[in-house]
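Can you keep this structure in mind? I'll have questions shortly.
One protein chain omitted, others in place.
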Amino acid sequence: MELKSRYIYIVILLAVLTSLPLWVGGFLRDALILFFLYLAAAEVWGFMAKHAGIVSLGQQIFIGVGGYTTAVLSMYFGIPMYASVIISGLLGAGLAGLLSFPLLRLRGVYFAIGTFLAAEVIRLAFSGWEFVGAGKGLIFRDAYGIPTTIIYYPALALAVISIFLVYLLYHSKLGFGLRSIGADEDVACGLGVNTFVCKATCFILASLITTLVGAVNVIHHTYLHPTSAFSISWTVNFLFVAVIGGVGTIVGPIIGSALFVAFGYLFAQYLGLSLLLEGLIVLAILIALPQGVWSAISRKLKLNLKPPL
Amino acid sequence: MDMKMPISAAAITKMHAIIMAVVIIIAAVGASASYYLTLRPGAPEYIKIGWPAPLTGTLAGFAETTPWMAQQVEDYVNNKLGGIYLSEYGKKIPIKIIIRDTKSDPDLAATIAAELITKDNVDIMLALYSPAMTNPISAQCEKYGVPCIVSQTILLSWLMGAPYEWSYAIGLAEPDFAILFFDLFDSMGDKVNKKVAMINADDPDGRGFSESIKIVAKARGYTLIDAGLVPYGAADYSSYIYNWKSSGADILTGNMLFVDFATLWRQCNELGYKPKIVAMSRALLFPSWVEAIGGELPNGLIGYTWWSPFHPYKSSITGQTASQLVEAWEAHSGKQWTPVLGLTHAVLEVAIDAVKRAGSLDKTKIRDALAETNLNTIAGPVNFKAPLTPQQQARYRPFENLMKYKDHYVVVSPVAIQWVKGSKWPWEMQVIYNWESPEIPETAKMFLLS
Partner (left out) sequence: MLEVEGVNVFYGDLQVLWDISLKVDKGEKAALIGPNGAGKTTLCKTIIGALPPKTGSITFLGKRIDKLSIPEIIRLGIAIVPEGRGLFGNMTVMENLELGAYASDVRRKYNDTLEWVFSLFPLLKERKNQLAGLMSGGEQQMLAIARALMSKPKLLILDEPSLGLAPKIVLKVYEVIRKICDEGVTVLLVEQYAGHALENSDKGFVLENGRIVIEGPSEKLLKDEKVRKAYLGEE
């Protein structure tokens, strides 16, 4: 009975979210798309980092691959855009699988550095690749006609899928294994947890979501440049969203992403000071609430939520 | 195994409260925001010009003059002219220039451009300062159907996104630079030999320049001693320098970051390589870059510019001449002028002119007026309908997009300049070769370095 009414609330929430683009203004739609995209990527990034101990600084690889694949397939090969998005997702997941072999043999900070270097190599390759516009970048003209009322839905879907994925992963056998790896990889290994398979599966799933985020992002922003598509600032932003909200929680990135998007718009108005101001505010939040905003709230209200909420 | 945790009754009611709060907050914010955003008075309060600019980050040097320029023009139009007369409303309406910082991030530039369109409802957009900024911003304008004036960018790169419907550019054409330099070398006659030492950065700019030079040098009978494409931050150029020195090349050219060129030129000096002409693309644009080379070394180095206080143009808004604009900027900021100043002003001229002629804030009408622009700005004439000159046609023929989309851009012709000791600033540029713009005075005679 009680559980039933909880589902009713979730249904109401989803109904509100799905009808939102029909009655809110263009700017809010725009902001919500960004909110969902950063949320989707930060949820999986936070899960990987906190529970599985896989701290990747190379998720920009998948943002870039998702964006470029989607744009190139639909512009140069005439593949329908939705199919290009799906193919890009598969490609991103496949690439994550390939990268797992060299990278996941590394642990901790070495893995982080390894992923970052892989992203740099890929960025350089794209910077010199004439077919995708090299250093001139790529303008995704075919996406001009896609209004934000449409783009809103894949963005929302990605956020919802990402949240459910994290929830299910946490409570799955795989997630259980990952959490033991995150706590102590050697012991987990001794208990018979197949650490490589667990970590690779997690990395592939997270990268799949991230690739799709990159794909939807390029449809929204219609422009690609190797320096920004493969920029570490993507991963830093995901990290920001996850950490400021409360890394390893599901609700945390929701707050983090809202703050991040709001900050983006807000600080752009302080001409010449935006980078400095944003840095200072983030620093202040992290010093005051090192566990993130959500952890602080739930502790204050004594919510006693079960992880990973 | 079943991993489901028993959930306590208290936790469920808390869940209820949270979810309900979230629903209510989203609904309230959404409703109020959409009410606020759709509330539009009959006559517009302002003519809104959106300007996402890289005020911080790696491109900040380009946008340095943006806020000042916007303030100057806004004050002048609103206070001195009482606004812009729009026939549709039968009255003058003040302008509002909304600047936002893109942090030099192309993705944020797109986000901010979309915000200016969807939230601030700007009537026209400005997109300046390198392809990394102009391309994402004009892409958003195309997407939402907002007139956009693009400038201070490389046309070939911007035209990657062609055909454009809403965007018009006042830009620079890469093929011009190599020809400008070789026309200058040719004008020296027998005073220099036809051996050219060349070095380029290993990036798209460097690669493009290298390709153009190779074609022109071959056509005009010059021998290239090419060091090839060199990565950023090289510490030692001596092997190239010895090679150039032994081959006796009188001319050194290339396209590099200014820091790398500074290293190269210092080493040339130390190793006794003394070309008669050093003509560099990119590295010698800004006075601060030239000064960074150090000592007496910048003296006589040759570059190009697309604007200077010597350009005989004036503003269609304020009537200021190029040199008056430079004086105003230097008095305000205490900083030396840069070539960016002219186009930063000219885009505002073109924007205001288009809105004035449209007589309306209807975006299609503004766009159509923009297409018909025929205006003499502080950066020279802007007329998108004007045909290419025969020389330009010859130069641009290999580049399909430049030929095909002529109606969406005008090219600002560069002139060659030489850096010399200044009276007001350490290093000042003199126009030594006006090339295809006879109206621009040559302010000094070029001298050879040895």
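Per-chain residue numbering starts at 1, and chain names A and B are given in the order in which the chains are listed.
Basically, a contact is a pair of C-beta atoms (placed from the backbone, for glycine too) under 8 Å apart; a residue touches a chain by one contact, two chains touch by 3 or more.
Bear in mind that the values here come from a model prediction, so they are computed numbers and not experimental data.
S.K.: Going by the contact rule already stated, which one of A:180, A:235 or A:274 would touch the omitted chain in the full complex?
M.R.: The single option touching the absent chain is A:180.
S.K.: Specify the residue from the set A:193, A:259, A:275 or A:305 that touches the hidden chain.
M.R.: Only one listed residue reaches the unshown chain, and that is A:193.
S.K.: Which subunit A residues touch the hidden chain?
M.R.: 173, 176-177, 179-180, 183-184, 186-194
The rule is simple: only the chains that are shown with their structure count from here on.
S.K.: Approximately how many whole Å separate the CA-defined centres of subunit A and subunit B?
M.R.: Result: the chain centres lie 33 Å from each other.
S.K.: Hey, which residues of subunit B end up touching subunit A in the complex?
M.R.: It comes out as residues 1, 3-5, 7-12, 14-16, 18-20, 22-23, 26-27, 30-31, 33-34, 36-38, 52, 55-57, 60, 67, 99-103, 105-108, 110-112, 114-115, 117-119, 131-132, 135-136, 139-140, 142-143, 156-157, 160-161, 203-205, 207.
S.K.: In the complex, go through subunit A and note every residue touching subunit B.
M.R.: Touching subunit B from subunit A are residues 2-3, 5-6, 9-10, 12-13, 16-17, 20, 23-31, 34, 127, 133-141, 143-144, 148, 171-173, 176, 217, 220-223, 225, 227-228, 231, 233, 264-265, 267-276, 301, 303-306.
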